[in-house]
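Attaching a single structure in structure tokens format; questions to follow.
Every protein chain but one is kept in place in this view of the complex.
Note that the chains are named A, B and C in the order they appear, and that numbering of residues resets to 1 at the start of each chain.
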Amino acid sequence: MVAADERVEPRDWMPEAYRRTLVRQIAQHAHSEIIGMQPEGNWVTRAPSLRRKAILLAKVQDEAGHGLYLYSAAETLGVDRAELLDLLHAGRQKYSSIFNYPTLTWADMGAIGWLVDGAAIVNQVPITRCSYGPYARAMVRICKEESFHQRQGFEVLHHLSHGTPEQHAMAQDAVDRWWWPSLMMFGPPDDRSPNSARSMAWRIKRFSNDELRQRFVDMAVPQAQALGLTLPDPDLRWDEEAGHWRYGPIDWDEFARVLTGDGPCNAQRLEHRVRAHEDGAWVREAATAYAQKQAARARAAA
Amino acid sequence: MVAADERVEPRDWMPEAYRRTLVRQIAQHAHSEIIGMQPEGNWVTRAPSLRRKAILLAKVQDEAGHGLYLYSAAETLGVDRAELLDLLHAGRQKYSSIFNYPTLTWADMGAIGWLVDGAAIVNQVPITRCSYGPYARAMVRICKEESFHQRQGFEVLHHLSHGTPEQHAMAQDAVDRWWWPSLMMFGPPDDRSPNSARSMAWRIKRFSNDELRQRFVDMAVPQAQALGLTLPDPDLRWDEEAGHWRYGPIDWDEFARVLTGDGPCNAQRLEHRVRAHEDGAWVREAATAYAQKQAARARAAA
Amino acid sequence: MSAAVVTAEVAYVLRLADDALVLAQRLAGQLTRAPQLEEDVALSNIALDLLGQARPLLTRAGELEGAGRSEDDLAYLREERAFLNCQLVEVPERDFAETIARQLLFSCYQLPLYRVLATSTDEVVAGVAEKGAKEVDYHRDHAVQWTLRLGDGTDESHRRMQAALERLWPYADELFESDDVTRAAAASGLGVDPAGLRAGWDADVDAVLAEATLTRPQPVRRATGGRRGVHTEAMGYLLAEMQHLHRSHPGATW
Partner (left out) sequence: MSAAVVTAEVAYVLRLADDALVLAQRLAGQLTRAPQLEEDVALSNIALDLLGQARPLLTRAGELEGAGRSEDDLAYLREERAFLNCQLVEVPERDFAETIARQLLFSCYQLPLYRVLATSTDEVVAGVAEKGAKEVDYHRDHAVQWTLRLGDGTDESHRRMQAALERLWPYADELFESDDVTRAAAASGLGVDPAGLRAGWDADVDAVLAEATLTRPQPVRRATGGRRGVHTEAMGYLLAEMQHLHRSHPGATW
């Protein structure tokens, strides 16, 4: 079916390695949504206008919703959410490294929306046509909402860029800090990405890391110009012949450092998540106990 | 000795009721110093200038120091600090009710210094001549520092009163809120203060509640005029004949409510104190364990 | 320095607005800290509803005041003593039980209030209340469901839920206080004198507590003052966090 470009559904037979790859990818994606709530959640209480506060709050709420769809998609593959969360909390499953950077100013809300959601969309749109049905369908909805978030991020930056000199500087500073980490979101270069080939064969992935990265850069450069902001890459230039924007070398050492735990917020993000989960244990236990009591009462009454 | 106007010292014989009264009063006074750190501590991190921050921090530190002297004075009567703190934490010993009001604005730092410390000084200066030596001596030092605090409070209010209209309003609002509770600091009127007579006979107390209250009002009224602030009492008037400022009726129901737990911050102050104490239990245990190990090592080496 | 200069009309609308705004701010501070993902969704949803109620009410208060103040001017540039919310909504929650207890006490008050306000003579207030009543109906239901689960769940959850009620109950009386502002609002048809809502609230909450095997607290203390701008010491920190960025860029728009 994979080869025939048809959809695999939960009850279909699938190779164990395909299932494992999918579980890992969907879980990592779900984890990224919920960890990704933290850097933006950090500014909800401090948003500089009530309108922006409402928009940001709704956005973070959407991310929680995306987490829910994605865990549900993973559950169709025979794992459950609690199990996946345990793996996240134990550091045995990853989330997107981009969320290990801190949000230092309000302008980061714009930069995350524009660049991080922008990169996520480029990564995810092809997944709406991936071979596994539940994942593909979740992704359709998620991509739609993320396009909306990306436009909101662009709009935040546009407003700042055309605001006071301090606001413009704040916007430029945010783009300076988020540009390179956004490019890293597409993963290592193709010649150093061993799992890509298999994922592409299985149509979990449809384009290579470098192809998607180039697509993102080609979109972002003219948008930066429209924003009146510069991208922090002295090597950035238009390649007339190829029809692409060429970018300078990416610091893959930084990527590796952040991936292996030496990012500014790795420990903080995971600790925050684990604390919320542990602090909530008694609540989840109460809900279970209550449901059991209710069921017992229903049986007794029947 | 009490009758002969001499000092009682720790090793002197004293009646048990005298000792108990003293312990209760000194402990309550010590508790008031440490609970009193909270309303002012509330503004240290938010002080509006670095100079004011340093002054306030030093003041709160002085209060901790006063607590230390007073617990030491109580310990000369054969109780220990841990025991007295347990009684405070269990709600079995009191602290001054004035600290059950919240500090809502920066101007409260001025009003507390001027009015609350001012009232405390009027209450305490006579205690520097009280019959129990260690208490009297602690009080000499405390009163000296509190006079300093009172001048600082006056200065804060004076600056605000002569600042922007918002600052002036802030100062007036603080005086409006702290004036009546300050008058209540002298305790119930003499005809409803059953323990006063005995304390006066023992020279633990030297003036009646109403005498001290009048002394305070007579001092505060001209100071308020110097500040350019009004006192929230429509009945306030100069009694030429008596040479006193006459004040309106005090809301003794409010006094009783706050005393018995229905003040704005009773629960908060005690909870904060108990939490600090409980959170610190492991630290105190570690210090004890370490001291024991060191002592054992010293013995082994000897 | 605060509410003294505003008219009863403005004060009444500000009280409604500030209740919603401050509770939204508290709930927003809980984001990413919920016991499960569904609750992050639910609590942010409640926060969004409340924020959505606060905004037109603030705008309306600004119009009634007639000094040209916008929703953001009122949210970001007022001092603590000019905020007129009840103290219940500003109390910081220390665990999920307190989040739920606060929401239960508040929603059981806000729901009948909004149902009456839907007929306010002020069109904005009526509009917010009519739409808001549907939202608050859900907030109340959410709080009731969790009160049952926590009260009748495990020993620990029962203990925590009872403790949360004990801590928050002192703030309940303030919701029903009458004063010149509420009486004027009731007389003009702008608003409601909340004293009239007390009996219904008691019956509603008592029924929930009984089903949840919880005991109605009998606290010594009765908080008051919020409606005159006298708040708890927690309020200043809430405002510092909420207003700091806005105040750091005077005159900027966002």
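Assume a contact is a pair of C-beta atoms (placed from the backbone, for glycine too) under 8 Å apart; a residue touches a chain by one contact, two chains touch by 3 or more.
Not measured: the values here are computed from a predicted model.
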*Would you indicate which residue among B:V140, B:A256 or B:A289 is in contact with the undisplayed chain?*
B:A289
_Can you tell me which of B:L57, B:V79, B:M219 or B:L259 touches the chain that was removed from the display?_
B:L57
*So which of A:S49, A:S97 or A:Q172 would be touching the chain we can't see?*
A:Q172
_Positions on subunit C contacted by the hidden chain, ascending_ = 79, 237, 239-241, 243-245, 247-248, 250
_Absent chain, residues of subunit B that touch it_ = 34, 37-38, 41, 44-54, 57-58, 60-61, 64-65, 67-68, 71, 106, 159-160, 163-164, 166-167, 272-273, 275-277, 279-291, 293
*If you put the missing chain back, which residues of subunit A would it touch?*
39, 42, 46, 102-105, 166, 169-170, 172-173, 177, 260-268
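Going forward, only the chains that are shown with their structure count from here on.
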_Tell me the shape of the graph of touching chains, choosing from line, ring, star, complete and other._
line
_Between A-C and B-C, the pair joined by more C-beta contacts_ = A-C
*Taking each chain's centre as the average of its Cα atoms, which is closest to the average over all protein Cα atoms shown?*
C
*Go ahead and note the Å separation of the Cα centroids belonging to subunit A and subunit B.*
56
*Taking each chain's centre as its mean C-alpha position, how far apart are subunit A and subunit C in Å?*
34
_Two-or-more-chain contact residues of subunit C, please, as numbers and ranges._
none
